[in-house]
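For this depiction, one protein chain was excluded, whereas all remaining protein chains were kept in their positions.
Moving on to chain A:
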Amino acid sequence: MKKRIILAGLLASIMLLSACNTGNKNSGNNPSEAASNATSNAASNEASSEASSEAPKEPITLTLFDKNVGDPFTNPVAKEITDRTGVFIEIQQPTGNPDEKLNLMLVSGDLPDIALIDRREATMNKYIAGGAFIPLNDLIDQYAPNIKARYGDVLSKSVYEDGKNYYLNNWYGLDPNPNWAINMRMDILEEFGYGERAKAGDSFTQEEFLDLLRKFKAKYPDVDGKPSIPMTVNAEHMPTIIGSFKAMYGMKTYYEKDGRLEFIVRDPRYLEMIKYINNLYTEGLLDREWGINKAQNYAQKTASGRVFATAGGVVNEANTAFRAELGEDTNHLFYAFKVTAPGVDPQKTTYGPRSSLGWDGVGITVANKHPVETIKFLDFLASEEGQYLLMWGKEGENWTMENGVHVPKKEALDAMSADWAGFSKTTGARKWTWMIRNGLGEDGTAYDLIFGYHKDNVNQHALKSMEGSSWDTALYDDLGPKAGSPDALSEQKIKDIIDNSFSAMVYAKSQDEIDGMYKKMIAELDANSAVKIEDIYTANYKVRMDLYNSAESK
């Protein structure tokens, strides 16, 4: 009897489990895969049949992995690219974590023809060291005049250990646009008598900023029945938060002392910074939930009118909401400002970390059977013409040439401001962001039509107020120990310690307590061989400096 019940129980549970498993698998994966296969097949059939009727030569199909795009290669820009280069791109669906997928493609040998990889991630080096990318130097010399002319020393700065180029930088050239800032509401600034200085884009000192937050809290303890939040942040971008405060002191990635690169926490001003933030927190000026706000909470809070200031990028969602509610010409908007620590020149603040060598790299894999066609294809995209096609869309459709200047059509501008994502999807402008160069084209118009052509008053103002705060991170990116070494484990451990201590110190109850916590953190760093990691940073930094100097003197 007992046995039978056990058996029944077991069988029941097994059946339930297996039914659930298969059920999940079927509903989870297969249909979506099948659907995406079907669409991409349909897409490639459609495109190749259309293209073959126009172009004399049958276009070749190349597969491409880009973590940012999964759309079929069928919009007007895509068709134009295929017509001009004879290359049709089959986009590989970027699902889940891109690094995981890239690793999987590498070890299984199932590579796409072209891969875009974040050039500051370890994955890039794994691809090169693992022999997945082909060297491009000869191909560029022979077939890519545009790349050669336009990339300049970007290429010689991006060589691998063996002195060869394995990828082409994407989003290269120093982006002139401001990045992070301390954002403050203009209407409140005016109310407290800072209107003129604010409009002129002047910087504020930490004292003034603190005073403004206090005044805001005193005058508006409640907004719409809820307590006001003088300052909040988006915790999903923790590096942005820390970065915006570090920027007040002009701190960069590392603490440079006597030609050595050390962890930034060793900078004496780091402790000063922590105490400043802690003060904001203990006085109730910084959002109590600063450490866990998700993007959604952040958008909600900033748009509610309860917030006076934030640290981080431009507060787009809230500003859009304010404009929709109060009219286009409202000054009830977040504007970007520099706030400076005592004794720091506003020109020396570091609010705009940008990499002149770009975000990711475009590489040609060993699986690619048409390297020459591929480099020609990439060369076209990198050309002035290619850039405007990628970023502005088709000539005649989105823009026209007037007196040698690119002019967007009015319909395009309207469609863009109504729904830029939809505009991008239908016209293809800014959909395929490969080989992109930052900044302005030869005629002085911005390559980035959607975000660079028409600047609203907030962005116009930011150009002035944040001027001079951009700095190039390229020298400091990816200087750490080689992935997969025990040193990399130590580095991760140290970063964890620094992250955890940052939060703990900001939440500390008194400034004395912070001193103790700081000492403990430094002791923990040293216990985890921080000095050894710093030696690695310093050594890699020297190599990087030499490379850059020789690249620039060429």
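In this text, contacts are C-beta pairs under 8 Å (C-beta built on N, C-alpha and C of every residue); 3 or more make two chains touch, one makes a residue touch a chain; residues count from 1.
In the analysis below, contacts and distances are computed from a predicted model.
Peer 1: Can you work out the missing subunit's protein name as recorded in UniProt? Choose among "Sodium:proton antiporter", "Cytochrome c oxidase subunit 4", "Putative aldouronate transport system permease protein" or "Heme exporter protein C".
Peer 2: Record says "Putative aldouronate transport system permease protein".
Peer 1: Would you mind spotting which of A:Arg288, A:Lys369, A:Lys464 or A:Lys542 touches the chain that isn't drawn?
Peer 2: Of the listed residues, the one touching the omitted chain is A:Arg288.
Peer 1: Who touches the missing chain here, A:Thr123, A:Asn234 or A:Asn398?
Peer 2: A:Thr123
Peer 1: For the full complex, which residue in A:Gly109, A:Pro268 or A:Gly444 touches the chain that was left out?
Peer 2: The one listed residue touching the chain not shown is A:Gly109.
Peer 1: Sort through A:Glu58, A:Asp83 or A:Glu100 and give me the one touching the missing partner chain.
Peer 2: A:Glu100
Peer 1: Sort through A:Asp499, A:Asp526 or A:Glu552 and give me the one touching the missing partner chain.
Peer 2: Going through A:Asp499, A:Asp526 or A:Glu552 one by one, A:Asp499 is the residue touching the chain not shown.
Peer 1: Against the chain that's been left off, what residues of chain A make contact? List them.
Peer 2: 2, 5-6, 8-10, 12-13, 16, 99-100, 103, 106-109, 111, 122-123, 126, 129-132, 226, 235, 238, 288-289, 291-292, 294, 297, 366, 483-484, 486, 488-489, 492-493, 496, 499-500, 502-503, 507
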